[in-house]
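Rather than the whole complex, this shows some of its chains in their spots.
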């Protein structure tokens, strides 16, 4: 870890992800030098709050600061691709929040740019780094479960339940065409592909807009904070077209099938991702709100509820476990694990042959699946994931 | 309950359901007079084991015994409709295991016969009678949850995981075209329709046959007992065509949507049904293996994990609760609750205007949904549930 200490990085974006990244980087000894946002004033405010030395005047200024080894992009989705590309072009390693962009067109170009840059590029599918997700991925790769056959699960939240809830994700120009699928479905899709080692090849989706109109407050509203807007705030009524929720049937490489539901309007589900993977010999299942345990299902002996015990995990699982069994590692720790993997490559100056973290190529792949979701929902039939020939 | 005591009934079928029905009927004081099966010898064996006075020579003989007020049909699916019809024609009230038949054609005729008979007719969607399912249905009907919007869940088992597992449900002629969907998916479909008060109107399904060939033992094998067949038993290799598992996207009356997965090949999931219903104000969720609790999700106050406390349930829930809170009511109790409702009508000599139990009309309705599942899986697009005009 000592090579990491002192590495300087800059953060683009001033929302709660900026704080989350800052904390996780600091745990590793990385030096978070400063932040840039939509305005110098907002950057200064966040720099003060987080104790960062520099509030950059602009994203451009930050990207061009040659003292920075890497840039983290945590802004709204519509500027991800452009900012990440600018940072790569300036020679920075780049860590970008998901989704990587708002269309597969722009993420294709970005992934290509990254691949040719020789620079480290990572997309924040942080949930892979909750230790049991790596542990389960290790079980699949070790052949301990047999052939992956069937993956089911859900990602449900409730912070957009009420028509008075608001966030930039409700503005199509900033979020992209898909909302719930892009925002949280993308996590689920990446995670089950990672665990199973299988990519989605065909999709059948049904998109739902359960809240057809919303009251758009004129002030800015933070993520997960919609219900804190004063009830007498000035608002504009707006018609909604993006998905509050969605159902997906999935076909993966190697004959694996899947079923997934996604919702941001499920009262009481604050942030609950579940997956269950049935393989030819065993099953595994995980629930994000109880990350300490991995359920392992057996036909011919009692099921297991494995604790997060490095001495009892696969090598892949133990490698990303930071604390002893029973010492729960939660949401902030997933960023720690992800960035530890990324900064090992940053310290080496270049991406590994097989990076231990999700890359822009992975981020682009999920965008292709999202495109198939849109196509399928419109055509009411199966849509293929249109990967270009290798 | 006193009018019920002494009512005489006969059981058709000699499997584990015959024993389950017998126990539940006896709890109510109903007199289980005898049993009929495929052969007089098998009937005698079961009569001896269960302590029943009469082993009928044939189903016909049982049905024609005028001392019987009611007949329970617990045989394989392919003879349900024919036996139930025979019992109705003989003037018996009839309780039939699910599914009501192997095609919507035969169940349409049966439901019509039942409706015109003036006799009590019930199909064994027993899970409705786990108290919290009635409790949740009461919440929807009372308007406590807002408008039902989105129902998700699963029904997973593992008793057909291995290619050496066998049961009559694997023989298309006895089970019908669908397997996992008809056997357990039918329970889920009925249950969420009951709880939400909404019928399925359109389906998109994907059917999976993960175990493409099986070894068919020549001896008879009981349900849930496939893995007890001796490994050296004589077997015939057979190609499988029916569904081990399935994914379904659903559209219901009133704009409600749904997502469901069904599997009988999920290692470690012995018999786990889950549902979660997101409504416009609250959510509710239930897990069959932990029936004591109902999860109630809130946006603006802490979520609840309601116990099975009659004093804290809706009237619908309290009405089917037999024991105090914390005194878990399990699987056998669901039959007790179902039969208590049925035999109140039997005691009255005729069905209520609005029966408190699922009728043959409900059993037929699920068959129509199953037909839409088959059609959708073939056509790769949405299929409507083809209810005839009222």
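Each chain gets a letter, A and B, in the order it is written, and its residues are counted from 1.
One rule holds for everything that comes next: a residue touches a chain if its C-beta (ideal position, glycine included) is under 8 Å from a C-beta of that chain, and two chains touch if they have at least 3 such contacts.
Just so you know, these numbers come straight off a predicted model, no measurement behind them.
Of the identical chains making up the complex, 2 are displayed, while the complete assembly in this file numbers 4 copies.
Following the convention adopted for this analysis, only the chains that are shown with their structure count from here on.
Averaged C-alpha coordinates put the centre of subunit A at 41 Å from the centre of subunit B. Every residue of subunit A that touches subunit B in the complex is listed here, in rising order: 149-150, 152, 154, 156, 158, 161-162, 204, 206, 208, 210, 227, 245, 247-251, 257-261, 263, 265-269, 276, 278-283, 295-300, 303, 380-382.
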